[in-house]
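Left out: one protein chain. Kept in place: all the others.
Right after this comes subunit A.
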């Protein structure tokens, strides 16, 4: 097991190194304001057997979970994803998809996950375009990681050496305060990496490496410095390998970064009334490109659970698109069933990458774009006057600019890929991220969450008691009426033309 824990600070919060206490096998300090990134690398032997089985069936497996509550990002960890649980999966070459993946996800994330099998529940990603994207995608809203914490407590902490139980439990519980986590596995590295990010907050550090021989613990306390190159980020501070170093060593380094921050923000909400064809309205604080010497374009990446979808055939006419502040659809999951009700769809939903050309508003520099979407029929309900509440996670908004040195991004120790949208661009792309802001929701319920809510009209079961019998009676009566008229015809002239039969009929009736 290898661990790397990094505390990221704003320059004004930067720590005084004299307050850092480093001993033979521990590091500690008090009242530090910092974000924290924790990266733990497990070898397969250190993992529960059932998990290993799933990994062995995978060529690549990337799981991301993002908190639905807004969090403050900090350089270099500024990349964003839609809140919820994302899974990107490539099965082992020349083999079928794993039958164990969905049960494993249910066991580790939520028992109520709607995941049957990768064939049924996942959607395909375009693998042919760029090789660095996984083959299959899955998403589900997930408000917290309680199930994962429980799983780790039961299957990792309880089965490990008892000397480490307390430490293990504390670390597992700290997942509850994570803003996002990444789980990465691929056959080449043959190791599972768990990355946890918690947003900036005051905290104490007290870290101990209990088994310095068999595991490695590296700690960094870094703050952002001014970079020399536009594509680069620069960090300065202290690094220490606990158990090896006796004092923190000062450091300053720069690296080309794929993801960059902007000071721009956006909100996402549905225009009222939503009806069955809701319009998602994106309000962007300021749509000025972040770099003036490159070509940059603003994109929205939407993760749409299956109850709502975009119709790609509607989003092609330039006149229509520009009237909505949109430019081009660059990617949409295919196929997307355009007709089926929500409860008849097996796949998780669809994702959409759309280039924006936001329209300026009267309150410049605020600009806006509207994405027309469509609702599926949802299940009928009762005691809700025929309305069902639903929501979609916030989209991700970013500027994509061409990079000079795309090939060097992987040397960034904080590089983050497999986010759903990065694979849809070439490797030489810079992403400048806009920060999501919560809108005051109608009715105020739900609190501060990065979700766009809407109400969907459904069949009200309270008023549907007579639908079956009523339909039966009306259709039956209508049918009977036509039959009655036909009977009249038959009695009058039979089924012939009537021209010659009249005589015969007269004879019969006598």
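Just so we're on the same page, contacts are C-beta pairs under 8 Å (C-beta built on N, C-alpha and C of every residue); 3 or more make two chains touch, one makes a residue touch a chain; residues count from 1.
Basically, contacts and distances are computed from a predicted model.
*Asks:* I want to check something: the complex is missing a chain, and I'd like its UniProt protein name from "GPI mannosyltransferase 1", "Os04g0353000 protein", "L-amino-acid oxidase" or "Electron transfer flavoprotein subunit alpha, mitochondrial".
*Replies:* "GPI mannosyltransferase 1"
*Asks:* Just one of A:17, A:70, A:212 or A:341 touches the chain that is missing; which is it?
*Replies:* Considering all chains, including the one not shown, the answer is A:341.
*Asks:* Taking the entire complex into account, which one of A:78, A:430 or A:458 touches the absent chain?
*Replies:* Among A:78, A:430 or A:458, only A:458 touches the chain that is not shown.
*Asks:* Contact with the hidden chain only, please: which subunit A residues?
*Replies:* 273-277, 313, 317, 319-320, 323-324, 334-336, 338-341, 343-344, 377, 379-380, 385-387, 455-461, 463-464, 467-468, 470-472, 474-475, 477-479, 481-502
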